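The complex is shown incomplete by one protein chain, all other protein chains being positioned as in the whole.
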Amino acid sequence: MNKKVKSYTLNIAALVLIYATLSLLISTGAINSYISGILITIGIAIIMAVSLNLTTGLLGQLALGHAGFMSIGAYTAALITKSMSDTSFALSLPIGLLAGGLMAALFGFIIGMPALRLKGDYLAIITLGFGEIIRVVIENLSFTGGPGGLSRITRMSRAFSSDTKVSGAIQFSIVFWVMVVIITSIYTLGRSRHGRAIISIRENEVAAEATGIPTTYYKLFAFTVAAFFAGIAGGLYAHQIGMLSAKTFGFNKSIEYLVMVVLGGMGSITGSIISTSVLVALPEFLRGFSEWRLVIYSTLLILMMLFRPSGLMGTKEFSLVRVWEDTGRFIKKTLGIKKRQAKMPYTPHYDVWEDSVVLETRNLGIRFGGLVAAEGINLHLNINEIVGLIGPNGAGKTTVFNMLTGVYAPTDGEVVLLGKTINGMSTHDITKNGIARTFQNIRLFKSMTVLENIKVAFHTRMQYSPVSGIVRASSYQTEEMGIDIRARELLRVFDMEDVANAQADSLPYGKQRKLEICRALACNPKVLLLDEPAAGMNPIETAELMDTIKIIRTQFSVAILLIEHDMKLVMGICERIYVLNYGRVIAQGTPAQIGRNPEVIAAYLGSADNNDNGGAQHAEG
Amino acid sequence: MLKVEHLDLYYGAIHALHDICFEVEQGEIVTLIGANGAGKTSILHAISGLLPYRNGLVTFAGCPITKMPPHKLVGMGLVHVPEGRRVFARMSVMENLDMGAFTSRSKEDQARTLEKVFEHFPRLKERRRQAAGTLSGGEQQMLAMGRALMSKPKLLMMDEPSMGLSPLLVQEIFAITREINREGVTVLLVEQNAHMALSIANRGYVLETGRIIKEGAAGDLLRDEDVKKAYLGT
Partner (left out) sequence: MLLFLNQLINGLHVGAIYALIALGYTMVYGIVRLINFAHGDILMVGAYTAVVLITMLHLPVLLVIILVLLVCVLFGVLIERVAYKPLRNSPRISSLITAIGVSMLLQNIALLVFTPTPKPYPISLSLPALQIGTLSIGSITVLTILVSAALMIVLQLFVSTTRAGKAMRAVSEDFDAAQLMGINVNNTISLTFAIGCALAGIGSLLYGLAYPSVSPTLGALPGLKAFIAAVLGGIGIIPGAMLGGLIMGLAESLTKAYISSQLSDAVVYGILIVVLLFKPSGLLGRGTREKV
C-alpha cells in the first residue's frame, strides 16, 4: 500500500512537473506559438484516440466514423460561443465544450442504437457511412455555414489576454487538464464493473450476455461515452483553429485516429498517448523533406504493423496508475473530508427459493421456418436435482438449452422459472432471474484473468453507477472489495484460488471447463445448464468433473440440467434423465430405466456389448 | 510407413513436445492416448505441417517429409482428418467430397472412390446436395472421414473422431474405421476415448505432458495397471 501511495504521488508530481514546465515555457515565449500549437493538436488528438480506444480497444468494435462526432462537437461548441459573444469567453467556452460533448453523445446514441446491431466490418462500414452523412449534411445546412464553413470563432490563444503568450499558456492549461481528466476517466471507467462488462463483450459477446451483462446497453454506453469525449475534443479544436470546414472531418480523419489507436496497441491507453504524440509530431519533423514526408510516413506505418502487429504497447499499460483515485483522496484530505468508515464488505444478494420445482417447461416448441426443431417438450427440475438430457446428435438438445436461456424465442409453449414465465425475456434478464449456463465449446473471457472472469458474473448484483466507478466513490470501494472476497471464496471452493490471477486461456482444458462452471455459479443461479461439460475429457478428467458437480450439489442450492454423451457421467450422477430424439422427448426416467429402454438403445445407446466403455452396463448397476 | 524421430515442438517459450519418437507400420491401427494438453493434437499438426517444430525427422513411406507444407502431403497419401471435423460448411456435401479429391486428376478414379465412400457412409449419399453446415455432428464426422478417403490415403490420421458424438455413433465411427483399415488403409488415431481406441488398435503410445511414457500392444496397454488407472478410469 505504501508503495502504491508512493507511485501515485510520483505520477501526480510528474504530471504537475510536465504541466508547469510546458506552461512556463509557453508563457515566457521559450516555446513559440508554432510549437505550442503542435502541443495543443497533440492534446486534442490524444483525447480523440483515447476515446476511440474505448470503442475499438475495450469494446472491440471497429468504428470508422469517430471524426463525425468530433465535427458535431466542434460545430455545436462554436455556434454556442459565437451566439454568446456578449458573455465572457471564460463562461461561454465551458458551456460550449460541454454542449458539444452532449450533442455528440446524443448523436452517438442515436446512431449507435441501430448501428451496434451489426458487427465487425459491417459495423465499420455503417459507422463510416454515418460519419460521411454527418459531414455532407453539415456541408449543406445554412446555419453551419454551408460548404464555406464557420469562421471567426473565438480562438483560445487570443481570447484570454492581450498578451498572446499568456493566452497561449491558458489555452495549453485548458487542453492539458481536460485531456488529463478524460484520460483518467476512461482509465478508471475501464477498471470498474462497467469497464469489465464492456471488456467481456469484446472477449465473448455470447458468454457476456449469458453471464447477465446487458450487452446492447453496454455497447451503446461505450459508444455514447466515446462520442461525448470526441465532441469535447471537437469543441477544443474549433476554438484552437478559429474556423471550421466540414471537409476536415471526413473519412480520412477518422482513419487517422484509428491508426493512432491501433499503432499504440488496442486497449492500451498509454499506447494511444505515445503513438498519437509521435504521429502528430512526426510529419512536423519531416517538414524538411516535404515531398517525401508522406511516403516516409506510410512506409513507417506499414513496417510498424509488420513488425509489431499488436501495436506498440499491446494491451499493456505504462504504470501511470490511479492518479485519479489519489487525487480524490488528496482533495478529500485537504478539504477535511474524512474517509467514511468502510461499511461491512458488500455482500451480494442470494435468493432463497423454497418450493421444490424451480424450472418447468410446458409444451415447449420451436419452428425455424417450416422446420420443427423441437415440440411438446415438458421438463421439470426440482431444487438440488441433477437431471440429464441425452439424445442423438441433432436431436435438439442444445436447441432446448437455447430456448431456456432466451437465445431462441420459443414459438410454442412456455418456460416457467420460479413460478414466473420467462418466454421472450432477453438472455441477460433470464440469467438475472436465475438460469446460468456453460457452452459446448468453452466460452471464457479469454484474455481476462480467472478472477475477473468470475467478477463479470457478479455484475448484475452490484449497483454503483458509472460515475461512481470513474471517481472511485465509496460505493465503488465497498462493492469491489466485497465481490473480490466473494469471487475468491468461490474459487477456493473449487480449488482454483491459486490460479486466480492467471489469464483464463492459459489454463489447461479441464480447468477452463471448471472455470466456466464457476462463472455460471457466480451468477447466483437457481438452475445451472451444462452443455456437454465432459466433451473432450478423458475418463480421469471426467471423474474430476463429477467431483466438481458433486461439490455444487452439496454447497449450492441449485438444480442442474446437463447435456452429455459420456454415459458414465450421465448414468453416474443424474437422478433422472430425459431422452430427446427428433425434437421430442422419447423417454424419461431413472438411469436404470433409461439404460433398459429398447427405444433409447436403438436410437442412442447402441448395443450394450459394443459399449464396454462405461455405457449401458453402468446403467444396470 | 510413418516414422517420427526426436520431434521437439515449442509454443513460444513453452516446450510442448519432448523428443517424440514413434512408428506406424503398414496396415496397422496405432493410437496415441493421453490427457488433454498432453500434445496428441500437436503431434498430428506437426506431422502434417500445420505447426512448425524445432527439431525432428519425419519419414513417410520412405520419403523424408520433415517440415513439408501440408498441401504436398495429401498427394503422397498422408491425410489428416482434423479435430472438430472442419467441413466446409457453406459448400454442399458433394462439393466437400470433391475437395477431398482435389489432388486426384482422373475423373473415373474419383467416381470409383466416391462409390466406395458412399458404401461406407450411405447417409452422405442421401444428403449429397445439402450444405455441410446443416448436417448433424455425426454426419459431419462422416463427411470429414469421407472427404479424407476421397484422396485415397495410404495413412489416415484421425484426431478425436468420437468427440461430441452419441454412444451409438461412436460405435459406428469406430466400426467404419476398422473397416477402412481392413481395406488396406493404415490408421493413426488420436483419441480421448482410450478404451474404444485401444480396443480397435494394434498398438498404442501413451503421452503425458509432451512425452511418450509408454508404448505397447493395444491389448497389453488395456491390461496395464497404470494405464487403467490413469486413462481408462477403471
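Here the chain labels run A and B in written order, and each chain numbers its own residues starting at 1.
The rule we apply is simple: a residue touches a chain if its C-beta (ideal position, glycine included) is under 8 Å from a C-beta of that chain, and two chains touch if they have at least 3 such contacts.
Note that this is a predicted model, so its numbers are computed, not measured.
Asks: Could you tell me which of the visible chains the hidden chain touches?
Replies: Over the full assembly, the chain not pictured touches A, B.
Asks: For the chain that's not shown, point to the residue among A:T299, A:T421 or A:N501 touching it.
Replies: Residue touching the absent chain, from the options given: A:T299.
Asks: Which is it among A:L102, A:V407 or A:A502 that touches the chain not included here?
Replies: Within the whole complex, the residue contacting the unshown chain is A:V407.
Asks: With respect to the chain omitted from the figure, which of A:Y122, A:W177 or A:Y217 is a touching residue?
Replies: A:Y122
Asks: Per the definition of touch given earlier, which of A:T87, A:N140 or A:T421 contacts the omitted chain?
Replies: The one listed residue touching the chain not shown is A:N140.
Asks: So which bits of subunit B touch the chain we can't see?
Replies: Within subunit B, the residues that touch the unshown chain are 48-50, 69-75, 79-82, 86-91, 95, 98-100, 102-103, 147, 151.
Asks: Mind listing the subunit A residues that contact the chain we can't see here?
Replies: Interface residues of subunit A facing the absent chain: 56, 62, 114-115, 117-118, 121-122, 124-126, 128-130, 132-133, 136-137, 139-140, 147, 205-206, 251, 255, 258-259, 262-263, 266, 291-292, 294-295, 297-299, 301-302, 305-306, 309-311, 398, 402, 407, 439.
Criterion: only the chains that are shown with their structure count from here on.
Asks: Averaging over Cα atoms per chain, report the distance between subunit A and subunit B in Å.
Replies: Computed from C-alpha means, the inter-chain centre distance equals 39 Å.
Asks: Name, in rising order, each residue of subunit B that touches subunit A in their complex.
Replies: Checking each residue of subunit B against subunit A gives 33-37, 135-139, 160, 163-172, 192-196, 199, 230-234.
Asks: Could you please specify the touching residues of subunit A with respect to subunit B in the complex?
Replies: 390-394, 440, 508-510, 532, 535-543, 565, 567-568, 603-607, 610-615
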